[in-house]
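Data block below; observations after.
With one protein chain withheld, the remaining protein chains of the complex are depicted in position.
For reference, chains read A, B and C in written order, and residue numbers begin at 1 within each chain.
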Amino acid sequence: MDKTIPDLATAVAGIEDGMVVMIGGFGGSGAPIELIHALIDRFRATGHPKDLTVVNNNAGNGHVGLAALIEQGMVKKLICSFPRSADPVVFTELYQAGKIELELVPQGTLAERIRAGGAGIPAFYTPTSFGTDLAKGKPVEEFEGRSYVRERWLKADVALVKAHLGDRLGNLTYRMAARNFNPLMCMAAAKTIVQVSQIVEPGAIDPETVVTPGIFVQGVVQVANPAQEEDLNRAKAVYPEVAQ
Amino acid sequence: MDKTIPDLATAVAGIEDGMVVMIGGFGGSGAPIELIHALIDRFRATGHPKDLTVVNNNAGNGHVGLAALIEQGMVKKLICSFPRSADPVVFTELYQAGKIELELVPQGTLAERIRAGGAGIPAFYTPTSFGTDLAKGKPVEEFEGRSYVRERWLKADVALVKAHLGDRLGNLTYRMAARNFNPLMCMAAAKTIVQVSQIVEPGAIDPETVVTPGIFVQGVVQVANPAQEEDLNRAKAVYPEVAQ
Amino acid sequence: MTAKLSPTQMAWRAAQDIEDGAYVNLGIGFPEMVAKFQPPGKQAIFHTENGILGFGEAPKPGEEDWDLINAGKKAVTIKPGTAFFHHADSFAMVRGGHLDVAILGAYEVAETGDLANWSTGPKGVPAVGGAMDLVHGAKRVAVITDHVTKDGKPKLLQRCSLPLTGVGCVTRVYSSLAVIDIQDGHFVLREKLPGLGLDDLQALTGATLHVEGDIGDLNVPEL
Partner (left out) sequence: MTAKLSPTQMAWRAAQDIEDGAYVNLGIGFPEMVAKFQPPGKQAIFHTENGILGFGEAPKPGEEDWDLINAGKKAVTIKPGTAFFHHADSFAMVRGGHLDVAILGAYEVAETGDLANWSTGPKGVPAVGGAMDLVHGAKRVAVITDHVTKDGKPKLLQRCSLPLTGVGCVTRVYSSLAVIDIQDGHFVLREKLPGLGLDDLQALTGATLHVEGDIGDLNVPEL
């Protein structure tokens, strides 16, 4: 079994119009910038994929990564908890112009819905959002005198994930707080594509320290020295680069 | 902050009559034998605790650990998935004599109910047990044309857990398949008491490899070279040892 | 030739259908033997409910580590690429549909795909383990079972008489006499022992055996 993929273009080849795409990361940490940029390259070359529904905690920053994906007009709907960030110009303008849909989900509920999707739990109850606008239309139930909102699982056609080490069986480790939503999204997508800083031999990752077991991963592509969104934005990077 | 406890007797001192006690382990692997035996010692010295409700995957084997706890008559009710094992004489006899209650729960549902207890999810839906005797009396709901059973969280007053390394903040690692239910039970109990093979300084466990973060742990006691239930049973051990 | 397949032979036959790279959970007992018979060039990855993916064979006697066991509480070993995880993650793999194949034992199987394999009734101590989760998780749920009980009564039935493990979950049965798919509420006979007549097989089966196209010969080596 070998889940390694030779290059980024191949890694994103199966992503089609209208798909639900989970993209890992919290802000820039753990964001698979190179996979996103490869998807943008494909769109610019072929016109596809478009009309994507993207699941991410945020709405991107600056003009790289998720923000660039949105800026290209590839995203029809965003499911996220916090689209208001330091420099979310791209999303804000499209949203206020009514050109992109937003499903706002409390962060813990977003995480749990994704985990539920991966764990085969179609619905669960949470105290979060009870009595608020974000619970409108959702079933409410009392348990032991406290009120809870019923939330549904969230699944995806594809997850784009950033990890640290990966082996050809798909076992993954992450780096510090870049872990965030990534292991959950691996579980919840029909096809999980992971960029790792280094592909290692099976056995090189101690079985005790595997965070995502390979069963949740369909493809692994190596991106040594991946970009950090924060660094790119401080350098005022724009993707794709505009010809001078 | 120092969560270390000097000895086993102190570790089990707060466990009272009628409490719900989660006990980690799957069969013998990950079973906190020494904590269980300390609890038996306390019962034999004081007559308490009794009428316990115990949550464990199994019903013990032979005459040590959980089986010995049951044999002492300390357990009123067992919540478990598989009380039928190689040598579950103790439980079987009491059960058939009507002297111990049994709540039988599918293994994955048991794990998820415990996790839900720890994660603040009062109820969830699962396909498991739909249409079977174990779903009787439970609400059923359809999602996307498939039927699911609603299950409730499971919480405990105390969890007795076996881990491998622990620091004084309560961060834990486990050893191979001895992990099993232990990290979940840490989450789901008001008070989690852990026996570890070695107490180490904070920082000695790589933050990437912490399996149970200290927030889920209230006490850590060192038991170097812990007994394996399987070894004890092969040696036909009985606890407490009968005076010759 | 054999009048019926041994459990080992049934396990061999089941192993032939496991794709290279498949994630597989093998139930306690006979199904565990399937791992031994993987055809050359096909390498499945085995999952055990108690938190190991990609474990290896049994260790030599005396070399057991009792922290490294499978769901049947038997000692196993690690291999390059093994991963450990807790029970909630383990059953997320099961319930979440990430396993390709689960192979279980059976007391009874119905043509509806219903399975009974956890309780023989109110006597004795009931025990369910992970079976009710496994039948709803894997993409393909197969059963290894003698075709009839020790008393010669059919185990493949119109409806199960024993308490159910799952409803409409089994898709293929590897019995001691035949390989039978379950499709749209019917048993569809795929293979039978070469010396066994269709009428004879039908007489040992508690529901109608449908035939679609050729019936293959169930040829299994002596093991």
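Following the convention adopted for this analysis, contacts are C-beta pairs under 8 Å (C-beta built on N, C-alpha and C of every residue); 3 or more make two chains touch, one makes a residue touch a chain.
As the structure is a computational prediction, the values presented were derived from the model and not from experiment.
J.: Identify the visible chains that the left-out chain touches across the whole complex.
T.: It touches the following shown chains in the full complex: A, B.
J.: With respect to the chain omitted from the figure, which of A:N182, A:Q195 or A:Q218 is a touching residue?
T.: Answering carefully, the residue with contact to the hidden chain is A:N182.
J.: From the list A:S29, A:N171 or A:Q195, which touches the chain that is not on show?
T.: A:S29
J.: In the whole complex, not just what's shown, which of A:P88, A:G170 or A:P213 touches the removed chain?
T.: In the full complex, the listed residue that touches the missing chain is A:P88.
J.: Can you list where chain B touches the absent chain?
T.: 1, 115, 117-121, 167, 169, 171, 187, 201-203, 207-208, 210, 213-216
J.: Please give every residue of chain A in contact with the chain that is not shown.
T.: 26-30, 57, 59, 81-86, 88, 91-92, 95-96, 102, 104-112, 114-115, 126-134, 174-184, 211, 228-231
Just so we're on the same page, only the chains that are shown with their structure count from here on.
J.: Average the CA atoms of each chain to get its centre, and name the chain whose centre is farthest from that of chain C.
T.: A
J.: Rounded to a whole Å, what is the gap between the Cα centroids of chain A and chain C?
T.: Result: the chain centres lie 36 Å from each other.
J.: Can you work out the whole-Å distance between the CA centroids of chain B and chain C?
T.: 30
J.: Chain C: which residues touch two or more other chains?
T.: As it turns out, chain C has residues touching two or more other chains at 78, 84-85, 88, 91, 94-95, 136-137.
J.: By the touch rule stated above, which residues of chain A touch at least two different other chains?
T.: 119-121, 207-208
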